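Below is the structure I would like to discuss, written out as structure tokens.
The complex appears here without one of its protein chains, the remainder shown in place.
Which chain is which? They are A, B, C, D and E, in the order written, and residues in each are numbered from 1.
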Amino acid sequence: MSSYVFVVLGAVLVNNVVFVRVLGLCPFMGVSKKLETALGMGYATTFVLTLGSGTSYLIDHYLLAPHDLTYLRTLSFIVVIAAIVQLTELVIEKTSPLLHSVLGIYLPLITTNCAVLGVPLLNVSMSHNLLESLLFGFGSSIGFTMALILFAGIRERLEGADVPTPFRGTAIAMVTAGLMSLAFMGFAGLDRYQ
Amino acid sequence: MSAEHTAGATSLRSAGVMLAFALAFTMMMATTYRFTRPHIEAAREAEKMKLIDAVLPPGRYDNQLLDDVVELGPTPALGLRQGGRVYRARRGGADAALIVEATAPDGYGGRIELLVAVGADDRLAGVRATAHAETPGLGDYIDPRKDRNKKAPWIEQFRGRAAKPATVLALRKDGGELDYRVGATISARAVAGAVARALGWTLSHDTRLYAAPAGSRYQP
Amino acid sequence: MSHSPYLRDSRSVRQIMLHVLAALLPGIAAYVWQFGAGILLQLLLASLTAVAAEAAMLKLRGKPIGLYLGDLSAIVTAWLIALSLPPIGPWWMIVVATLCAIVVAKHLYGGLGQNPFNPAMVAFCVMIVAFPSLMSQWPAAGLDLSQQLDLILGGSRPLDAITAATPLDALRTGLRTGGADARVAEIVQGPAFGLIGGSGWEWVAAGFALGGIHLLWQRIISWHLPAAFLLTMALTALLLWGMHPERFASPLLHLASGGTLLAAFFIVTDPVSGATTPKGKLVFAGGAAFIAYMIRSFGNYPDGIAFAVLLMNICVPLIDMYTQPAVFGHKRRSS
Amino acid sequence: MIEALLVMAGIALALGAVLGFAAVRFKVQGDPLVDKIDAILPQTQCGQCGFPGCRPYANAIADGEADINQCPPGGDEGVRKLADLLGREYKPLNEEHGVEKPKAVAMIDEQTCIGCTLCIQACPVDAIVGAAKQMHTVVEAECTGCELCVAPCPVDCITMEPLPETVQSWKWKYPTIPIGKAA
Amino acid sequence: MDKQITREIVTNGLWKQNPGLVQLLGLCPILAISTNLINAVSLGLATILVMLLANLGVAALRNFIPYEVRIPVFILIIASLVTVVDLAFNAWLHGLYLVLGIFIPLIVTNCIVLARVEAFAAKNDIVHSSLDGLAQGAGLLAVLAALGAMREVVGSGTLFSGIDLLVDGATPLLLFGEHYPGFLLAILPPGAFFALGLLIALRNWIEGRAAARRQRAAAVVPTPEAGTA
Partner (left out) sequence: MLHKLFTFHGGVRPDSRKSDSTQAPIAALPLPAELVVPLHQSIGGTPRPLVRVGDRVLKGERIGAAEGAVSAAVHAPTSGIVKAIEPRTMPHPSGLPASCVVIETDGEERWIEREPVPWKSMKGDELRDFLRDTGIVGLGGATFPSHIKLRPGAKPTHTLVLNGAECEPFITCDDLLMRERAGEIIRGAGIMAQMLAVERVLIGVEDNKPDAIAAMRAAAGDGIEVVAIPTLYPAGGEKQLLRVLTGVEVPAGRRPLDFGLQCFNVGTAYRVARAIDQAEPLISRVVTVAGNVDRPGNFEVLIGTPIDALLAAGRPRPDTDRVLMGGPMMGFALPSTAAPVVKATNCVLAGSPSLLPPPPPEMACIRCGTCAAHCPADLQPFELYWFGRSHNFGKAQEYHLFDCIECGCCSYVCPSHIPLVDYFRFTKGEIWAREREKAAADLARERFEARNERQEREKREKAERLAAKAEATRKKLATTEPTGEAAAASPAEEAKKALIAAALERAKQQKSSVKPRNTDNLPADKQAEIDQIEARRAGAEGRTVEPPETP
């Protein structure tokens, strides 16, 4: 039981996808200018990443591994993720136009988020089982969402700051991300305590 | 209206295109895979052999090490929670060395995975840390690739040491003979302890280990 | 032309910073008394570097140097860095740390008031991540001044005999190497420990507390921050200590050692990078204390205050946003 | 090889079908984005952006056919808002389309006007009143300052007058420039 | 092939629309794999290869790809190419393969590859598309290399460490001697962010100076062919 807790804790804090594993940075930099958009992206990613983790596990475990087709992992994972993204869009639009208007513009962007492919691949290399895969996917996406929201909060505040000209915009955002990553290093070891 | 109809038709068409592309590219991949597979397997073995070479010079044995293995179940003395392997080196049919997987549970950053080679002369032939999470730049000198001292990496100290007297495999700070880096005693102490335990365990099991059938599971 | 109000009555930023510097003095005095005068050289080095770096950055950015240097905030940052790094670190370490704080953490963001992260803590974290071994060398008892100066300026290091672990470091080392049989009660018999906290550290902590009370009385800091910080630290420690007294140190030890009191009165109180609303301050300081305790007890670093403060700095915009006090006419509707 | 082909074929077939279906399903969508863009445009309806009015320009932006820096009346502020909405980088106003000018309104010189009604037809917001052969007048409050009426006038009786600042429309200026604002 | 357009494509890839510094795409490998120069360059080369082939393939096949499934087909093409590269690394550069880890398969989701395919190759002919893939890849490689060198030099005082994975027996350069303590932070993720931030700022600074110079020049003599620079 507690090992599952550590899987989630590890994915959210200790090995945060963005700050420690360095995945999903393009949306992290691109969609963090405003808090609301960051939230939307976060929700959408959480949904797709969790579902993608589980599905990828199933495909790998029942289709690819038994037939020695592991070299098709990359292809089949990404294709499945793309399908999930599109399907999600379809389902959401049908069932909840409100949610669709919130998540709509973010969904297509998710396919090119490294984290969404990286996490299923990590699941394979860390030999997680189905539940662990799901939890790891969920934890990673929560970690991503958290990073995104906190970053957006700081970036909003930075808007008024008198940053030296060459650093205005993305440069100072990078430095900020670096300092956040530095702070997250403090969590090192928290998932290993027995 | 005809939306359903068009949707169906478009679905069919796009499914067809997808199918064609998928087949074509899968074929390409499958071919590449077939072509590269032998190389990949060779590369994998070479990688493993590289590690083994580091703990046991290739000149000391002449058998197919990687095939001459004994599986271990969970072995607390080696720090193995899930089990591991012992590779057996022989030269001209005679026992040459045992290469044992072991784990130091008490590293600064958690468990340290080790490969310990014990020669038939009951001395350590070599030790390597294969996986660890020691602090980069501080505790990671246990891995010779990260060790700043390239000429005499810290972990090379183990080579040729025997199990007795007991102080041999302890740090100077604890009254032993092994060096360590100030400020990172824990990592060194963890490795030394684990190596000493592994050596002791191997020495008390070596005859049976050499004798066990290849590929079998060892029952202590 | 200026507009109303045409009257002003305020304590200037410079005066505020002077109060903070003055409030640090009792702690520094205790520090010198307990650990030797080497720290004074570090304070000097840090101050000089800070002033030079600040002046250089102001010049580069085309700002009036005298005006901004006069606010003394760089000196406060410098002193806090010097007080949190090991006093026998080599001279270049404090210089690099101060440069990190002033150049990267402060001026890249536009200088005083605009940095989202606590500069001194950024410096500390950079240093402990980059030079973990140097950062864990503290003077052993009885190290005299010439030896300290030699260590700072010379570089004949590392000398096993003259460095010692800080109490928190000793505690975790004891617990980690002792495996399952380690007992806190035995470890704290060691030489690093004194009556309630680390040997000598109790006095330093008392000195910082004294200065903190001065700041409270001068209304430069509000009670929310130190109170929430110390209470959360104490309660979390109490809870775990109550459950496993052999595995976890007592709340008193946690309060009296490491940088707990320095942090409570001088670091979480940094107005610039901290939360600003009353409720936000409680959340900010409480969160910092909780994370610091967790890192101390379960993480890889011996003292987690710096990381905890940075982590809470990250949350500040959101904390502030969600703890806005009710505005006049938007709350109680008494009669 | 066969297995590989089968597995991928299965995945591809399913995916292709779903996507094709989805594509058709999505096509018939009113675009709420256009409304949002249109809400930012100043509605001067002047056509300087190269489109016949603000809404067509909004449509073009939403379709990715026009850049966000083509509306001079919207000015810098407008470009910023569009960049914000669309998540694009801000860029300065494209001078090909004109420059930002202070708001002005049209004035018809009532002595010269011949009542040709050409300006009435040009005015996109019906801000000119008058009938054929009679003198015309601009209703100041409704004039957007688009200048479209100036060119058609056969007797050149329309001029653009900048709106003077009054006590009511006066704004507090940005406080004294903070020291060394440059950098 | 028009010289003008060619130059445009190349400068776009390397400077004006540099993927890492301006478009901020493909950041994950840039930041994760730039711990030393060798790794960075190797991944950069792998990416160039994929981008070149992907752009070429898409430009060649674009007339056969229906609009509604273009994204999945692009992904399919890219993923296949990546798998091939992955297998090749695995077979012949196994040491490097282990170091680069999941970042080879992640070229698939590297936003820059799909972005270029979608924005350029899907609309242009084979020659220009290949060139664009090459130029954008080269831009990425340049950033990777700069970052890798910076981080390696500052972080461990060496250059070309890991070269033994490519060339047997080659040894890395020790720049500051054996006693350089190493600025570990540079090699860790925070260092990656700082270094990239610095590079972006550097680029902004150069651009700012160039713009200022242009403005000054324009103020003195109105140049007839302004805008093409």
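Going forward, contacts are C-beta pairs under 8 Å (C-beta built on N, C-alpha and C of every residue); 3 or more make two chains touch, one makes a residue touch a chain.
Because the structure is predicted, anything quoted here is derived from the model rather than measured.
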item	value
Chains on display which the left-out chain touches in the complete complex	A, C, D
Per the touch definition above, residue among C:13, C:48 or C:213 touching the missing chain	C:13
Residue of C:74, C:112 or C:152 touching the missing chain in the full complex	C:112
Subunit D residues touching the omitted chain (full complex)	38, 41-45, 53-54, 110-116, 118, 124-127, 129-131, 133-137, 139, 141-142, 144, 154-155, 161, 164-167, 169-176, 178-179
Footprint left on subunit C by the chain that the document does not show	1-13, 15-16, 64, 67-68, 71, 73, 110-114, 222, 271-272, 274, 276-277, 320, 324-335
Interface residues of subunit A (partner: the chain not displayed)	156-157, 159-160, 162
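Convention: only the chains that are shown with their structure count from here on.
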item	value
Chain-chain pair with the highest tally of contacting C-beta pairs	A-E
Interchain centroid distance [CA atoms averaged], subunit B/subunit D, Å	66
CA centroid of subunit A to CA centroid of subunit E, Å	23
Interface hub residues of subunit B, defined as touching at least two other chains	10, 13-14, 17-18, 21-22, 25-26, 29, 33, 109, 137
Shared-contact residues (touching 2 or more other chains) in subunit E	68-69, 72, 76, 79-80, 83, 87, 182, 184-185, 188, 190, 194
Residue ranges of subunit C in contact with subunit B within the complex	130-134, 136-137, 158, 160, 163, 173, 176-177, 179, 300
Subunit E to subunit D touching residues, read off their complex	67-69, 72, 76
Residues of subunit D that touch subunit A when the two form their complex	3-4, 7-8, 11-12, 14-15, 18-19, 22, 25-26, 32, 84, 87, 178, 181, 183
